[in-house]
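Every protein chain of the complex appears in place save one, which is left out.
Each chain gets a letter, A and B, in the order it is written, and its residues are counted from 1.
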Amino acid sequence: MTRFSRRSFLKSTAGAAAAAGLTNLAAPALITSARAAGTVKLGCLFSSSGTMANIEGRLNHVVRMAADEINAAGGVNGSTIEVVTSDPASDWPLYAQIGRQMLQQEKVSALFGCWTSVSRKSVLPVVEQADGLLFYPLHFEGDENSKNVVYVNSPPASSVLPAVDYLMSDEGVTAKRFFMLGSDYVWPRTINKQLKGYFTSKGIPETAWKEEYVPLGFSNFQTLVNQIRAFADEPGGQPVVILTTVGSSIPDFFREFINQGIKATDVPVLGLDVVEADLEGLDTAPLVGHLNCWAYLQKAAGPANEKFLKDWAGYVDAKKVPFKADVVIDPMVSAYDSVHLWALAANKAGSFEVPQVRSAFDGITFDCPSGYKLKMTAENNYVYRGVFIGSVNEAQGFDILWQSEDTPKPIPFSQY
Amino acid sequence: MKTLFADRSFAALIALCAVAAIVIALSGGTSMLSPYMVNAIGQLATFAILAVSLDLIWGYLGILSLGHGLFFAIGGYVAAMHLLKHSYEITGIVPDFMQFMGWQEFPLYWAGLSNAPYALLLALGVTAFVAFVFGYVSFRSKVGGVYFAIISQALVYVAMLLMFRNDTGFGGNNGMTGFSLVFGWPAGQPGTLVGMAVVSIIVLIAVLIGCRLLVTSRTGRMMVAARDDEVRLRSLGYGTLWLKLAIWCLSAVIAAIAGILYVPQVGIINPRVLSPELSLEIAVWVAVGGRGYLTGAVIGALAVNALKFWLSAAAPEVWPFILSGLVVLIVLVFPNGLLDLAGLKWKPRLLASLGGAK
Partner (left out) sequence: MFMIRPLILGWLFAMAFAAGASAQDLGRADLVARLCGNAAATGDAGSRILAGAGQPDAAELPWMETVISALLDRRLKCAADPAQSVVEGDGAVRSAVTLEPASVPDLSKVPVLNLRSRAILELAQSALRLRIGATPTIRRQALAALGRKAASVPVEVFEQAAAGESDAGLKAEIESTAQISALNSPDISKRISAVERLASTPNRRVQTQIAALQADPAYTSDETFRLTVDAALARVGQGILIGDVLSTLYNGLSFASILFMAAIGLSVIFGLMGVINLAQGELIMIGAYVTWLTQEALKSIAPGIADYYLLIAVVPAFLVTAGIGVLLEAAILRHLYKRPLMSLLATWAISLFLINLVRVTFGTQNLQFLTPFYITGGVPVVGDFIVTWNRLFAIAFAAITLALTWLVVNRTGLGLNIRAVTQNRDMAGCIGIPTRKIDMMAFGLGSGLAGLAGLSLSPIYNVNPQMGGNFIIDSFMVVVLGGVGTIGGTLVAALGVGQINVLIEPLWGAVAAKVIVLFLIIAFLQWRPEGLFTAKGRRR
């Protein structure tokens, strides 16, 4: 990539502006702050408006909090971190646009961002072309392994499959039949594809599962819950619902589920994308017992988590963050981990250049609030981390029902 | 030629575009002009083409389409399909959506799309067909005005819902991305970006000149007459159905061309381009710039988008407020958009129009 000194850069943008007559584009505010000596920039790509804002918005603040923490401890390589935030407005091409702007104009050393696979896929070509580094804090469908993306959260083989195993075990509910209900996009489709392969490998017949997709933002689940009831009443063994809807479709689904009187002991729901924030507006007493699985749950034991919860509450209070001080969800912790992992690698490399930072990933470890020790290897940009299965409780949170003994090896490409 | 450049602001705009194209062609991608800027200018040029296409029917024919994103998307999708298919044939990389759908082969309707002329023909053909059918049923039953606007919005909305589905074979919510080759050149390289930007600007110039010729012709006068009083025009013995239909289809095709140029530059297409908000925003560009003036459409598209690029990074919180305030201001005080403001078209009519120009 071409690089610029500040002077030649300003000249070129001014030239471009004159040429195209774009008075407004001449000096975007993003590039007005010069790169002062002793600071290093990190970019955030999290929407604070649009459909994903409700949950995605809080990650901007977490990244800031982590950066403050590192700065307070002396910064990275002697530089202080400056966090640049933006608002891609839940608009996927805008993620690519702003990502490009961050990397090429703003010269950020790493990007932290994206919530759905769609947004990641749209930023992917940008970071690959610019050889940037994107930390992606969400669990996702796997089947992707770019050297320019750090997959901080778990691929399905080390999160979803253990949870399904648990449901199929006698300790779980001896699940025999599966109703897979998802939003219609790549993550649910891929998860369900892998699950079907997994079921087949376990000798479960094709008649024992059913797959349904709803559009993103779908809210009227009346007919689908009717279908689930009909499915559950058919013979063949214990039914479970594997829910991969996202966003507002999660509480809408649960609301209808409650109203039709289905309990977790009748048909348990394994909500793969369900977090505390999704239960915020619900009376969870009739939902007690439904499951989710993540690499972090708020009830995780250990001093690291206590500290994180306290820090976040303090940060919310001090900075008047418009999110709840007492709700912490997995992607927040993953975003927090991301900043620390990057700082560790940059410190180890003694550089902010992407190739150096990348090669420094091998062997770094970090004590995650989840209580596990995160680990990265030279093999890929995936992170070793633990798995939790949570059970909904009355207080709109999750109790830990099961957790993995250690951190399973992340497997990027599913065999199913 | 005389009528073409009689309007000084139009001549200035064409000259400016030409200069921009030459500057980019000469110094783009070098240290003079960053690839990022070249790319941004190229994208803006496609937006300008899109705005001109809407202005042609809204400004000159009085038909507001809140579904122009549909035609933009058809062009974009076919272009993306061509790029993917072409990249696949050269590099053997299987597109994402086929991987997660578990498909081994391309769906039938992808056949032959690696051939660029065929893809171009298909994009324009499909666009013209869709526009014709929708326009025919609407104009024939004299659905117009607000009705037409709302139904066209509903059309783009259901198109979005359809494209969100993965089993349609167009990539679903993810859309299509990861083009490694753009018409044979490696994607994302400065040279390719410069090429695409220059082509976009040249197409913009061509579209502007073509539209200018059209609206200053006899047909153009018919269009304005149909806009201002369709009933009277029909009473005078002029049929308006085919006039409206022809211009409507032309406008749709221009929007599709914008889409074809847009996708290789932004590197992704997905159903979001079909969201009713985007289609509405096109109308906002035109309204801001000045409806019924080709110059205005271009200026509006450039100004609003430049403002958006800038503010969505610099002050994301205030951007929606500024946009909504801007629209209300334009609608109430400057019915001819920025052209009023800039004094390019300042006339006593401005004050009168406050009361209620059409």
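Of note:
Everything that follows uses one rule, which is that contacts are C-beta pairs under 8 Å (C-beta built on N, C-alpha and C of every residue); 3 or more make two chains touch, one makes a residue touch a chain.
Please read all numbers here as calculations on a predicted model, not as lab measurements.
Note on the undisplayed chain: of the listed residues A:Ile81, A:Val149 or A:Val173, the one touching it is A:Val173. Only one of A:Trp115, A:Phe140, A:Trp187 or A:Phe218 touches the chain withheld from this view, namely A:Phe218. For chain A, the residues touching the absent chain in the complete assembly are 48-51, 53-54, 57, 170-174, 213-215, 217-220, 222-223, 226-227, 229-230, 232-235, 237-239, 248, 251-252, 255-256, 258-268, 277, 280-281, 283, 288-289, 291, 322-324, 391, 393-394, 399-401. Residue positions on chain B in contact with the hidden chain: 58, 64, 66, 137, 140-143, 145-147, 149-151, 153-155, 157-158, 161-162, 164-165, 276, 280, 283-284, 287, 317, 320-321, 323-328, 331-332, 335, 354, 356-358, in rising order.
We take it that only the chains that are shown with their structure count from here on.
Rounded to whole angstrom units, the spacing between the C-alpha centres of chain A and chain B is 34.
On chain A, the positions that touch chain B within their shared complex are 2, 4, 8-9, 11-13, 15-16, 19-25, 28-30, 48-49, 85-89, 91-94, 96-98, 100-101, 104-105, 117-118, 121-122, 124-126, 129, 141, 143, 184-186, 189-190, 193, 213, 215-216.
On the chain B side of its complex with chain A, the touching residues are 16, 19-20, 23-24, 27, 29-41, 44, 96-97, 99-102, 161, 164-166, 172-175, 177-179, 187-188, 190, 266-268, 270, 272-273, 302-303, 306-307, 309-310, 312-317, 319-320.
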